[in-house]
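Just one protein chain is left out here, and the rest sit where they should.
For chain A:
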Amino acid sequence: MHRLPPQCKLLAVAAFAVVVVATPREALWAFAAYALMLAAVAAAARVPAGFVLRRMAIEIPFVIFAVALPVIGLGERVQVLGLSLSAEGLWAAWNILAKATLGVVASVLLAATTEPHAMLIGARRLRLPALLVQIATFMLRYLDVILDEMRRMRVARESRAFAARDVRHVPVLARSAGALFIRSYERGERVHLAMLSRGYTGTMPVIDDIGASAAQWATAALLPVAALATAATSWSMG
């Protein structure tokens, strides 16, 4: 898993997600099969379950939305633990939860086995627009620099006895954000000068490239193909 070229993994995860979303929500067994597949991938990649669970926190807002659905849903009601819930809402919640969870777990596994900059190399190999890939590359490089600048500005504010307590302090924070934006913009100009000075003419030279062999593509295809077989079965049954 760790050694597979990033472009194979990116495409495999995307294809898996599409197949999962296309599966009818009533085919409960199919979702169990998907979960087993991901568990197998995690085991093969030696990604600990705890790591995956912690990273799944990103899904929490969707969970809250999904939990609300059966309560506010319309149509036929069913009694669960003394609560009157909408059957349609329950199905909708299950649909969102199951599909989102599978998608998130697949993405977490991708992130756990792929360096961020390898992901960008993969994106470029997949012919994503070069400009977007370049922007993402710079974002990755300068995130820490800008966070550091933000931290220094906060320390500078607090050193002069500023504490954000209520809404009256919003203008101060807004001005800080504005200053940070201007500084980042100016840094962008300086970086551009540095790039021009080293012969940049508008396209990034392809420096380290990772080619993928047919065997590697085949390995990466295992997950989406297994998922597709499951989905096809569920379609024919439905």
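Points worth noting:
To be clear about the criterion, contacts are C-beta pairs under 8 Å (C-beta built on N, C-alpha and C of every residue); 3 or more make two chains touch, one makes a residue touch a chain; residues count from 1.
Just so it is clear, contacts and distances are computed from a predicted model.
Between the names "Signal transduction histidine kinase", "ABC transporter ATP-binding protein", "3-isopropylmalate dehydratase" or "Fumarate reductase iron-sulfur subunit", the one given in UniProt for the chain missing from this structure view is "ABC transporter ATP-binding protein". Taking the complete complex into account, A:Leu140 is the one of A:Val21, A:Val71, A:Leu140 or A:Ala174 that touches the chain left out. One chain is missing from the display, and on chain A it is touched by residues 116-117, 120, 137-138, 140-142, 144-145, 187, 190-191, 193-201, 205-208.
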